[in-house]
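Note that one protein chain is taken out, while the other chains of the complex remain in position.
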Amino acid sequence: MPVTRQADRRRKPDALPGFRLTLGVTLFYLCIITLIPLAALLIQPWSNGFHGFITILTSPRVLAALKLSFGSAAIAALVNMVFGLLVAWTLTRYRFPFRRVLDALIDLPFALPTAVAGIALSALYAQNGWLGAPLERIGIKVAYTPLGILVALVFIGLPFVVRTIEPILADMSLEAEEAAATLGATRLQTLARIVLPTLAPALMTGTTLAFARAVGEYGSVIFIAGNLPRVSEIAPLLIVIRLEEFDYPGAAAIGVIMLIASFAILLALNLLQRRLARR
Amino acid sequence: MARMTVAAIVVAALAAATIPAAPARAAGRTLLNVSYDPTRELYQALNPLFAKEWKQETGGTVDIEMSHSGSGSQARAVIDGLDADVVTLALASDIDAIAQKAHLLPPDWQKRLPDDSTPYTSTIVFLVRQGNPKKITDWPDLIKPGVQVITPNPKTSGAARWAFLAAWAWAAHRPGGNAQTAKAYVAALYKHVPILTTGARGSTTAFVERGIGDVLLSWENEADLAQAQLGPGRFAIVYPSSSILAEPPVALLDKNVDRHGTRKVAEAYLKFLYSKPAQEIEARNHYRPRDPQVLSEYSREFPPLKLYTIEAEFGGWAKAQAKYFGDGGIFDQIYTHGR
Amino acid sequence: MSLIVESLVKHFTTYPALKGVSFTAPQGAFVALLGPSGSGKTTLLRILGGLEFPDAGAVRFADLNWLAVPARSRRAGFVFQHYALFRHMSVAKNIAFGLSVRPKAERPSRREIARRVEELLSLVQLEGMQDRYPSQLSGGQRQRVALARALAIEPRMLLLDEPFGALDAKVRKELRGWLRNLQARTGITTVLVTHDQEEAFAVADLVAVMNDGMIEQYGTPQDVRRAPRTRFVAEFLETKGRPRSSPPLEDRTGFHSWRDLN
Partner (left out) sequence: MTTRTRRAAEDPVAMRLICIAITAAFIIVLLLLPLITVFAQALAKGLGLALSRIETHDAWTSIRLTLIVAAISLPLNTLFGICAAWAIAKHTFRGKVLLTSLIDLPFSVSPVVAGLAYVLIFGMQGWLGPALRLWNIKIIFALPGIVLATLFVTVPFVARELVPLMIDQGRDEEEAAVSLGAGGLQTFFRVTLPNIKWGLLYGVLLCNARAMGEFGAVTVVSGHIRGLTNTMPVQVEALYNDYEFVGAFALASLLALLALFTLALKSLLEWRYAGEIAATHRH
């Protein structure tokens, strides 16, 4: 007799093999690479108790850094939502010269190392840079100001929005739009009432991803931000500074808050997608 | 595709196999010198000379590896296990921290070598743009309306801490000056600082390359370097009426050298920094040599100015670090009240 | 060698799919599982194929505890509703797959496999199509490739899940007769899932009318047609030519748009 499957009552048998092996590998690997290190991080900031943790987080400098990181990430995500939608629409719906090249460039922020993006952006937007010089003349300073942070975050976030909605746009049949037109809707009404609602979940997903990525971004920002405490100092940089000041609980406390925030965002996103997929 | 995966794994295995060979240190042959940002050119010049001398004296070869970053972050790395044999940092309190937190060397390390373990000194000077358009000649000019001052973050940068203390000492010593007026002056000064980089290099970059600010509070050697390398004629060095005697100390890390078996060569290396040929190189790299003879040879390069010392003015680094730059210290107060 | 199904119970997370199903069929019988969608017939078929496992109950076939035999060793030729052809393989490769994955000792030689493939191709009347890819075939042709693929492993049992569901009426009728003949010739015990009573009655020796996870009536087509035993059976048989409801999509979890992240 072959070995019966009744030995394991906890899990129903499955026709496709390898579940336990692959899940085991997955969990083991995750533990080693991400979970244990993050657990170490979670344990760190409590050396002075909960009160100490709160004190660290409510210091004006930390609050300002968190506000800056989350705030500029949110603004950058919104900018990306608007422009990403427009870019994705243009690239999927219209045919024009160099469309392929522009489309391929969208992935650049995925492929270009953040440190390279950082030095390139700061060279470009510095007072004597190609864009910095003309902007300076009309009184706009980008490099070494919070605006510079925004530019860097828009840079790294764009592909998330575009690449999330592009396939949905490409899959969307023209029939619904044509149907709307036959029912007497103007083009604008069709876009607002047929196209946009269809895209909304993907747009939201992409925007959230861009936001989540931007909150933690370090490499591209530190070169272009002025890194001025309470003005242009982002939370990840403050973590590094705390680390360099031998303030491990301080560094870890900020790290923990950022970790919790990103995990909450991702969990919400995955739950949302599950709900939408069930619709 | 399967073949690709296999190929990738083979490549990885090969790569992994070569790794242990690469960083393996032959015992006693390699020194890791963990230093701060601006000393790169200095040690690039010093190390080959030492290797040559060492070979002549002992017949052995020595490779010196360098690590450069902000002084504070380097101390942090050493505390976290960066396996340095010697540290050559920007200020004593960073090495104090290594002694306190990692116990890699005794607390009285600074007494072990001559001149408080500082083979060369430096000071903080002003670097201004060509023609000095804002007419900056001394400390009071820095807080004139419209002047932008570039200096790094004192929390992480050694140069910034020296600059902070130089400003403080000047303000405290002017007629009628005291701790109160000094604090007011420094607070006013930091209101003129538009960006605060983590290290000296970052602020020099911002000033020189990115064109931000009117005056850079800089290491003397860094200012010379910026002038020489980055833009001859684009900048001018201004010596204020007074500054601070900046003493970047050196030390060997007893626990690490004993583990590596490198004590002898590390000791020789640090002693070498006081030798005449080394002092010459230091002078040529715009560090003020301790050797009076060498100093006088290069006196043209180092205009005399009133230099306050950390010992006399601030009671040593241990005290100054906590009072001015610790959590809730004077720098924090200035910043909290400032913006 | 008969097929004995005893009180199979199967729950999915939210609803019971099988609530105690039993029937027996003699060796070589052609059994049709007839019922509306959601009645549990596909679940039952998948259990026979080893793709699903019941919470309780037993299946005996060929004097084996059939449930203890892993799917890959059952040699149950399964024809999927949407054929599940390997889209990156040619027709010939598809058909040869079952033979080519056998352990080396049992694997026929290359030439032997090629010969068998040819044989099967002519059996399903697809001569000359061996180098085509599934995407280049019509629905009926795909259907026959799927069947040939299932027959290639010399199945002990043939399991057909709505095999003609996606075909138009004419092709469906044609294939149906052909299948009946094939089954009669080979004598393989066959279980067919369908919601089309005409189809069930036309091909099967035995019909099990299923509703809500239970068998309402089990017997020969004549018996079932002549004497519906429950109200459900009677009503179900009356609604001839009712519109085909589309089968429920496979339950999809939340990662559908995950791809789109990058």
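Which chain is which? They are A, B and C, in the order written, and residues in each are numbered from 1.
The criterion applied here is as follows: a contact is a pair of C-beta atoms (placed from the backbone, for glycine too) under 8 Å apart; a residue touches a chain by one contact, two chains touch by 3 or more.
Note that this is a predicted model, so its numbers are computed, not measured.
Hidden chain, full complex: it touches shown chains A, B, C.
Shown as candidates are A:L41, A:L78 or A:L276; the residue that touches the absent chain is A:L41. Per the touch definition above, the residue from B:P154, B:G199 or B:P289 contacting the chain not shown is B:G199.
Which of A:A64, A:A143 or A:L158 touches the hidden chain is settled by the complete complex: it is A:L158. Looking at A:I54, A:L102 or A:A192, the residue that reaches the missing chain in the full complex is A:L102. Panel shows chain A; residues 11, 14-19, 21-23, 25-27, 29-30, 33-38, 40-41, 44, 83, 86-87, 89-91, 93-94, 96, 98, 100, 102-121, 123-124, 129-131, 151, 154-155, 158, 174, 177-178, 181-182, 187, 190, 209, 212-213, 215-219, 223, 235-237, 239-240, 243, 248, 251-252, 255, 258-259, 262-263, 265-267, 270-271, 274 of it touch the chain omitted from the view.
Remark: the residues of chain C touching the chain excluded from display are 49-51, 71-78, 80, 82, 84-89, 97-98, 101-102, 135, 149-150, 152-153, 250, 252-262.
The chain not displayed touches chain B at residues 1-2, 5, 8-9, 11-12, 15-16, 18-19, 22-23, 32, 37, 40, 65-69, 74, 77, 79-83, 101-102, 199, 201-202, 204-205, 208-209, 225-226, 229-230.
Everything that follows uses one rule, which is that only the chains that are shown with their structure count from here on.
By the document's definition of touch, chain A and chain C have no common neighbour. Among the chains in view, A has its Cα centre nearest the centre of the complete protein Cα set.
Ranking all chains by how far their C-alpha centres lie from the centre of chain A, first place goes to C. A straight line joining the Cα centres of chain A and chain C is 46 Å long. If you average the Cα atoms of chain A and of chain B, the two centres end up 37 Å apart.
Work out the mean CA point of chain B and of chain C, and you get 78 Å between them. Not a single residue position of chain C touches two or more of the other chains.
Residues 70, 72-73, 75-76, 79, 97, 101, 153, 155-156, 193-198, 202, 206, 209-212, 327, 335-336, 339 of chain B are the ones that touch chain A when the two sit in their complex.
The part of chain A that touches chain B in the complex is made up of residues 60-61, 122, 126-128, 143-144, 226-233, 237, 240-241, 243-247.
Contact residues on chain A toward chain C in their complex (touch as defined above): 1-5, 12-15, 110, 159-160, 163-168, 201-202, 205-206, 209, 270-271, 273-278.
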